[in-house]
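Structure, as C-alpha cells:
Complex shown without one protein chain; remaining protein chains in place.
Lettered A, B and C in written order, each chain numbered from 1.
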Amino acid sequence: MPEKIRHPPIDKEKVQQAQAEIHLLKDQCKGCGYCIEYCPRKVLEESEEINARGVRPPKVVDNSKCIICSFCTAICPDFAIFVEEKPTRKTKEV
Amino acid sequence: MAENQKQQEKEDEPRIGVYVCHCGLNIAGSVDCAEVAKFASTLPHVVLSQDNRYTCSDQGQEGIKKDIKEHKLNRVVVASCSPRLHEPTFRKTCEDAGLNKYLFEMANIREHCSWVHLYDRKAGTEKAKDLVKMAVAKASLLQPAEEIEVPIARRALVIGGGVAGIQAALDLADTGYRVYLVEKEPSIGGMMARIDKTFPTMDCSICILAPKMSDVGHHPNIDLLTNSEVSEVKGYIGNFHVKVLRKPRYVTKDCSACGECTKVCPIITANEFDVGLATRHGIYTPFAQAVPSTYIIDMNLCLNKDGVVVCDKCIKACERQAVNFEMKPQTEEIEVGTIVVATGADVFDPSILPDYGFGKFPNVITSLEFERLINAGGPSGGHLIRPSDEEIPKRVAFIQCVGSRSEKSGKPYCSNVCCMNTIKDSLLIKEHWPDTEIYVFYVDIRAYGKGFEDLYKRAKKQGVVFIRGLPAEIRENKRTHDLWLIGENTLKREIYKTSANMVILSIGLEARKDSEMIQRLLTLSRNQDGFFLEAHPKLRPVDAATGGIFFAGCAESPKDIKDSVTQASAAAARAGILMAKGKVTVEAITPITFPEKCKACGLCVKVCPYNALTLDKDKKKVTVIEAACGGCGTCAAECAFGALTQSHFTDEQIIAQIDAITEKDADKKTVAFCCNWCSYAGADFAGVSRMQYPAHARIIRTMCSGRVSTKFIERAFARGAAAVLVSGCHIGDCHYINANLQTQKRVDRMWKKMEQNGLNKERLQLLWASAAEGEKFATKIRDMQSIVEKVKPEEIEKARQVFAKALEDN
Amino acid sequence: MVLEEVHPFSKYLRAEMMPHIWCPGCGNGIVLNCFVHALDELKYDMDKLVVVSGIGCIGRTAGYINTDSFHTTHGRALAFATGVKLANPELDVVVISGDGDLFAIGGNHFIHAARRNMGIKVLCANNLNYGMTGGQQGPTTPLESLTTTSPYGSIEHPFNLVHLAAASGSTFVARWTTLHVRRLTQSIKKMMQKKGFCFVEVLAQCPEIYGRYNKMRSGLEMMSWFKRASVVENFSDPSKAEISSDKIPVGEFVDIEKLSYERMLHEKISKINEKAMEKV
Partner (left out) sequence: MLQKLLTGPHFLNGDLACAEGALLAGCRFFAGYPITPATEIAEHLSQRMPELGGIYVQMEDEIASMAAIIGASYSGLKAMTATSGPGFSLMQENIGLAVMTEAPCVIVDVMRGGPSTGQPTMPGQQDVMQAKWGSHGDYGIIALTPASVQEMFDFTIEAFNLSETYRVPTLLMADEIVGHMWEKVVIPSPEKLKIINRKKPQVPPEKYKAFKPDDDLVPPMACFGEGYHFHATGLTHDESGYPKTSSSEVQSELVNRLCQKIEKNAHKIIRYEKTMLDDAEVAVVAYGIVARAALSAVRKARENGIKAGLLRLITIWPFPTEQVAKVAKQTKGIVVPEMNCGQLVREVERAAKETPVTFISKLGEEPHTPMEILNAIEGVN
C-alpha cells in the first residue's frame, strides 16, 4: 500500500515484545565472536573483562533490543550463552 | 470482389471523388466549404467534388456509395474531422461500394483547421484547401491492399485486483476465457476492502466484496497472481507476450491460515492495510478476508533477510510446514490476447499542505484512516477514537477537497467520491454516537448520483452542519490536542473559528505513483492529471488507443465503486468481443520491398523495433514477417536506396503531400509531420479544446515519427518551405516500442547538416507531445509563427540549393 | 539483566567431559550444539540413542553426549555401528565423525553401509583437512589448498560428499554449513526420524589450522566465507554440488524411502521361521 504512515498503531501497547533474559556463562566462552557478529539486533558486544580462558566474553549492550530469536544460543560452539523470556512480563494476548 | 477489378483500380487513371463536410457549423462556421469543394474540383484526377452538411450521416455515406458506382470513382477523399474518429466509417462506406478501403483518404479540416482557426475564416479556408490538395495528391497514388489477419489468443490479462479488476476478471472468466489476474499486493481487494461502508446504500463494504474475492480465488478459469508485477509486455493486439514477476511469499499454498506463525513472530510493525493504525507481525495476512488466505513474510523486516535463517520460530510453529525461506522470485511468461488495466488510484497525501497540520497534530486524520477506525474489524474495533487520547470525540469536522479541485495541491480535478464519502461517514458517526456534533467544510457538495441527494438530505436532517468555505488553517491546543479551524464562510461572508476534537481530511484520489511504469510497459497515454487516456472520451471510453488494451476503475479516472464495476464489465465485454472474434486484421501498412534496389546494408534490420525484418546477405534480399511488423515504417525511413517503403505511407505519397503543401507560398508555411498516436492526437485534442493557433502549419500524418526520413525534410526545404516540424510520442512512450529514437537521431543529423551549411537550424523543430498535450502542440505552432515570419528569402533560397538533390528523387 | 546459570542443553552433555577440547571458533562445537538441539526439539528418548564416532577432533563428540557412546578406531565407526544396529535394531545409531575418518580410511565402510541401506545416521563434520593431526590434506581438501602435507597447494581432486552419499544409495542427503544452524537442526531432526541410511554433511570451519593456512585467519572469516558462498539448492542434482571457494551448494538433496537392511533382514528371518514352523 502506497500511503505514508502518519499515526502510531493504536494497539502498540498490547503487543509488547516479551522481555529477554540473556544468560552469559562467561567462563565457558572461547571468544569466537559468532554471537556478537550474527545477532540480528546487535544486542551484544565484546566486553573489556578477560575470562577464565583468557578471552573477552560478550556483554549485553542493550537488553531491550533482544527479541529472543536465540540465534546466539544456537550458534555458540561452547554452550556459553542462552536466552529466556523474562518470566515477569509475559506477552499479553492480542 | 474480382481480381481483375483490383487490377483495374491499380492501372486505371485515378478517378477521385472529393467530399467536403460542413459538420453542421463545426467546419462551415470558419471554413468556406463550398469554395474548398470548388477548389478541389480543379485538382488533377478529381472527377467529382461536392460539399455537404454531414458526410458521416447515412445520407452522406449513401451519396458516396452511389457516386462510386455512377461515376466509377476509384479513389475517395473526405475532408471533415480527424481520421482517428471517422476514417473507419468512410473506409467501410467504400468497401460497401466495392472499393478497397485503402483507396480512401481523409483531410482533417475540423480538428486541425476550423476548430483552431475559429476567427480567421480566410486563413482557415486557405489551409483547408491545402489539406484537401494534400489528400487528393496522396489519394491519386493510393494502392489497394489486403489486410492480413492475426489470430487473437483467447486469454486475458487483468492488471490490478481491486473491485474493478475483480469484476473484469470474473466477467471474462465466466464468459469462458482464461484470465490472469495480477495483483501487486499480497491480497486482492484493493481500496474497497479497506472501506467500512459504501454509499449511498450503506452496505458493509467487505461483506459484499469478500464473496467476489473468494469467487476469484476459486474460479477454474482464473490464475490469480498476487504479490506479483507485470515486468514486460511485448507484442500487439491479440498476441501480447507478458512477463510477470512473482515475488516470493516465503509461505507455500499448504498454509491453512491458522495464524500460529504470527503468534510467535518476533517482528512487530505497522499494518499498511490499516494505514498503520494497527500492528502486524513479520509473517502475516493483511486482513481477515484476504484472498489468497496464504500468509506472507515481510522480507524487509524478517530477521532472515540476509539468507541465513537466524530465527525459525514460524517454521517450528507451522504444522503444515508451509514456511519456506528458499522461495525465490520467479518470472512467469504468459501469452494473452487482451489486457484490462485496473491498476486503481492512490490517495492524496495531505502532509504536503502545512496549514492543516496533518502528521503534526495527532487528531487530524484522513478519510481513509477514518474508514479503518470506524470499521468493526479495524484497529479500534469500530470505536471512533481520536489518536491523541483514544477518547470518543464530541465535535468532529470534515474538510472536503483536500487534494482535489485545488491548484495549490497540484490537483485541479474533482476526485468524484469525497463528497458522498464524507456524507456517508457523517451518517455513520451519527448512527453510533448521535450526539456528536459534525461540521463539514466544503467547496461545493456534489451529490449527482442515484440516491446521493437523499443521503445528503438525510445527513442534514440528522444535524450534520455543512459550512461552505474550506478552513485556511488548523491550529492545535497543545494541551488538549483539540483543534481550531479558521476560515471564511463564503455564503455568510464571515470568518469562522470552529473548535473540534478531531478533524477528518476528505482526501482525494490521484494517479498511482507507478502508473508511469504501466504507461511505458503498455505504451499508453495519460492525461495531464496522470490518469490513463481513453481512445475516445465519448465513443470509446474504456478502450486504450493501443489495440487490445482496456481500462477499468480509477486507473482511468477517479470513480466510485458502482462506476468502477460498471466500467469493469464494459472493459470485459470489449475484450470479450475481440477474443470471441478470435482474429483481428492488422492494417496493411507493412513494408514493401524492392529487391532490385537493395544493397544488403542491413540498416533497416537494425532499426526495426520488432525484429520483423531478416536479411539474406548473399541474395541481397530483405524479407518481412508481416505478423510481427508493427507498422511504424522506420525501416522505410532508414533505407537510403529506396529499396523499402511502407504501404499506404509510401515515399511517393508522402512526397506528393509535401509537394502539395509547398506548391504555393511555401515560404509562409510549415510542413508538420505528426505521428498517429501522440502528436497527431495531441493536435486533435487542441482542436477539440478549441485552442487557437496560427494557420501556417500543414500536418502530414504518419503512423510513427520514425517514418519521417531525412529526405522528406530535405525535400520540404528544397521546395522552399519556411519551416519543418517533426513531432512524435515522448521518448519511452513510443507506440512502436522505441522507433522514435530513430526520429531523434535523424533530426540531430539534419540539424548538424543545416549548421554545416550555414542554415538556421531553428527552421527544423522537433516536438515530443502526448495525445493529452494539445496545449503543448498549440504553443509550439504559435512559437513557430515567429520563425516562419523571420525567415528571409535568401535563407529560403540557400536551403533550396543545399537540398536541391532531394528533388531528383521522384 | 545478565545471570550465571545452567545451560538448557547441559543435560544432554557429560558434565565431567566439559569443556570440550575444540579450539576457539571451531565448527565442531556448533555441530554438537545443533545435534543436541535437534534431540531436545524431538524430546528424544536417550535410552535408545547410541552415538558412535571415529578418530579426529569431531570424534570426541561421542564422549560429550550423555548417552551410550563408543569411540572407535580410525575410520571404523560405520562398521562398528553396523554391528550395533543389526544386533539391536531398536537402537538409533548415529555416527558423528569427520571427513577424513569417514571418507579416507573409512571410505569403504561408508559406501557399503550406504549401499546396504543400514539404518544408520551419519553426521559428518567436514573441516576440509585433518585437524587433530595438525592439518594435513584429506579427501575433501579443495584443489590448491595449502595444508601441512600440501605445502605447494593440493593437487588432489576432493570428494563431493553429497554426490558420493547419494550415489552410494543414501535415503537422505543434506549439506549445510555451521552458519545454517536452524536448517541444519531441522535436517538432523528429519534424519533422526528416517529409517534408512542417512547422511548430513556440515561444513565446519577449522580456523586454527585450515583457516590459518588458507587466508581465513579466524572463525568469523570462515563464517563469512560460508555466508558469501552458500547457495540453498534443495533437491538439485547432487553431482553438481561441488564445493568451491565462490560456491557452496547447500540444502537437502535426497529424501527417499527404501527398506532398510535390518528391516529386510528381520522380515526374512520371520518368513524363514514361519516356514520352519509349518514343517514341524
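Basically, a contact is a pair of C-beta atoms (placed from the backbone, for glycine too) under 8 Å apart; a residue touches a chain by one contact, two chains touch by 3 or more.
For clarity, every value in this text was computed on a predicted model and none was experimentally measured.
In the full complex, the chain left out of view touches C.
If you put the hidden chain back, the residue from C:82, C:117 or C:150 that touches it is C:82.
With the whole complex as reference, residues 14, 16-17, 46-48, 50, 52, 60, 62-63, 66-73, 76, 79-88, 90-91, 108-109, 112, 265, 268-269, 272-273, 276, 280 of chain C touch the missing chain.
Heads up, the rule we're going with is that only the chains that are shown with their structure count from here on.
One simple way to say how far apart two chains are is to compare their mean CA positions; for chain A and chain C this gives 30 Å.
Annotation for chain C: residues 179, 182, 185 touch two or more other chains.
Multi-chain contact residues, meaning those touching two or more other chains, occur in chain A at positions 38, 71. Within the complex formed with chain C, the chain A residues making contact are 21-26, 28, 30-34, 37-38, 55, 59-60, 63, 71, 74-80, 82, 86. Against chain B, the residues of chain C that register as touching in their complex are 41, 179-180, 182-183, 185-186, 227, 230, 232, 234, 251.
Against chain B, in their complex, chain A makes its touches with residues 1-12, 15, 17, 38, 40, 67-69, 71.
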